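Structure first, then comments.
Complex shown without one protein chain; remaining protein chains in place.
Order as written gives the chain letters A, B and C; numbering starts at 1 within each chain.
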Amino acid sequence: MATVLSVSGSPSASSRTNRLLRHLDNRLTAQGHEVIPLDVRTIPAEALLGADFRHPAIVEATALFARVDGIVIGTPVYKAAYSGVLKALLDLLPQYALTGKTVLPLATGGTTAHVLAIDYALRPVLSSMGARHIVQGWFTLDKDIAVGEDGGLTVAPAAAEALTQVLDQFSEALGRTPILAAAG
Amino acid sequence: MATVLSVSGSPSASSRTNRLLRHLDNRLTAQGHEVIPLDVRTIPAEALLGADFRHPAIVEATALFARVDGIVIGTPVYKAAYSGVLKALLDLLPQYALTGKTVLPLATGGTTAHVLAIDYALRPVLSSMGARHIVQGWFTLDKDIAVGEDGGLTVAPAAAEALTQVLDQFSEALGRTPILAAAG
Amino acid sequence: MATVLSVSGSPSASSRTNRLLRHLDNRLTAQGHEVIPLDVRTIPAEALLGADFRHPAIVEATALFARVDGIVIGTPVYKAAYSGVLKALLDLLPQYALTGKTVLPLATGGTTAHVLAIDYALRPVLSSMGARHIVQGWFTLDKDIAVGEDGGLTVAPAAAEALTQVLDQFSEALGRTPILAAAG
Partner (left out) sequence: MATVLSVSGSPSASSRTNRLLRHLDNRLTAQGHEVIPLDVRTIPAEALLGADFRHPAIVEATALFARVDGIVIGTPVYKAAYSGVLKALLDLLPQYALTGKTVLPLATGGTTAHVLAIDYALRPVLSSMGARHIVQGWFTLDKDIAVGEDGGLTVAPAAAEALTQVLDQFSEALGRTPILAAAG
């Protein structure tokens, strides 16, 4: 199957975005994909903000983006857009780092008023990086993501169903990537 | 092969957008696709602006969108966005009229300063209508589209090459649509 | 005081957008402004869609935009953006028809998920037309606008309070327009 990079763009260690992405990784793994998790906050801050493309952590992240077939990009919505931390990582990648890639954009936030941030803010950035196919994304309300005492995650039924659907569309689009590569 | 609706959203009969789309139709036809041209300005004005979903011209346009596999959407850029005429047609279609469809967004304009109108203005609207795959689009400068005395169209070499590339990516994505439909 | 053009961009005669704008006109009038209502749907359809800048109805609308100090722009949200009908009118105005003007953007819609359409879709268009000051806008939910048997309009308390606030900020910004004009 395909290789997927699952990028969480939250600056917070305890964030719902991070937990949600790791939760979704399981479904992709169960579908036979190899999933590589990447929490942007684990990249050294001075590497992200130093505008140094040769920093080992940036070289490593760039190589990860280059070798995978698909990328899940998850971000909390702050100030009606994606997080600055996530954008700081994208800024350090080559202009066309997403060429040929299939991308699933996801967001979390406190209010449905921010739903359009995926399509009006995040998607244009991903498109400018040459993404081949940005599938339909999903915005999950914070209140629909519950963390149990054991650290386990529960997603409210309607949100869980929607997430399953966009994940499956992403997985299906990934399945067609090799055909594209052969024809391209 | 696939069936493609090629929609020109210019209000002007002599527009470069219209001529460019009809020119590109030839390439899609040569690739074996059935192409149905639709110039929005040929739809009766009172149907487009009357908010009457039952007007025969709107019923017919809706049926066209429903039956095709792919859609080319071309628009001139006015006031940093797509044309009002094009949006008036989209407003009359069902909310999810693009579900399962492959879409190629194209724009023409007088200045490169408006290039981002495709990704920041047109693409979010197409995404809200449920498009399955909106491939990379292209913005062509008016000055790169020349109309000969015989009405024939010549596109400047660099622009022609870019248009060929996005058309071929669209055509390739269309070729994978039946696989999706079968699996979906 | 100031002269204000109050533009409703709904294609529907019975729309909540139209009623809401006419309702808000009263408050502006009570504050001493001269308010000129303009429902885009009353402009002949063939004038709006015909790309004919010399049509008498377009010449008249252009003159109205030119002579006022401030403009209220109200639109229903369709397909995650402003209405095509409204954009068709804006397309026919001069590129810098809003130079020196104070503008209040308003929207109505069925879901809070479309709140960002004002700032991500409508505001960039108004900005491209040279608006001097686009004040904070407001998105009103359809369900918060009730029409009585006598045609009277009732706005839910929280929405009414927010609308009063943006109207007053608009009115205040208008009050400073002559100072700008003198200094400009």
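Just so it is clear, a residue touches a chain if its C-beta (ideal position, glycine included) is under 8 Å from a C-beta of that chain, and two chains touch if they have at least 3 such contacts.
The structure presented is a predicted model; accordingly, all values stated were derived computationally and were not measured.
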{"item": "Residue touching the undisplayed chain, where the options are A:Lys87, A:Lys101 or A:His133", "value": "A:Lys87"}
{"item": "Residues belonging to chain B that touch the chain removed from view", "value": "80, 111-117, 119-121"}
{"item": "Positions on chain A contacted by the hidden chain, ascending", "value": "10-12, 41, 45-46, 48-51, 78-91, 95, 120-121, 124-125, 127-129"}
{"item": "Residue ranges of chain C at the interface with the undisplayed chain", "value": "116, 119-120, 123-124, 127-128, 130, 132-136, 169, 172-173, 175-176, 179-180, 183-184"}
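In this section, only the chains that are shown with their structure count from here on.
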{"item": "Pair of chains joined by the greatest number of C-beta pairs in contact", "value": "B-C"}
{"item": "Centre distance in Å when chain A and chain C are each reduced to the mean of their C-alpha atoms", "value": "38"}
{"item": "Junction residues of chain B, two or more chains touched", "value": "120, 124, 127-128"}
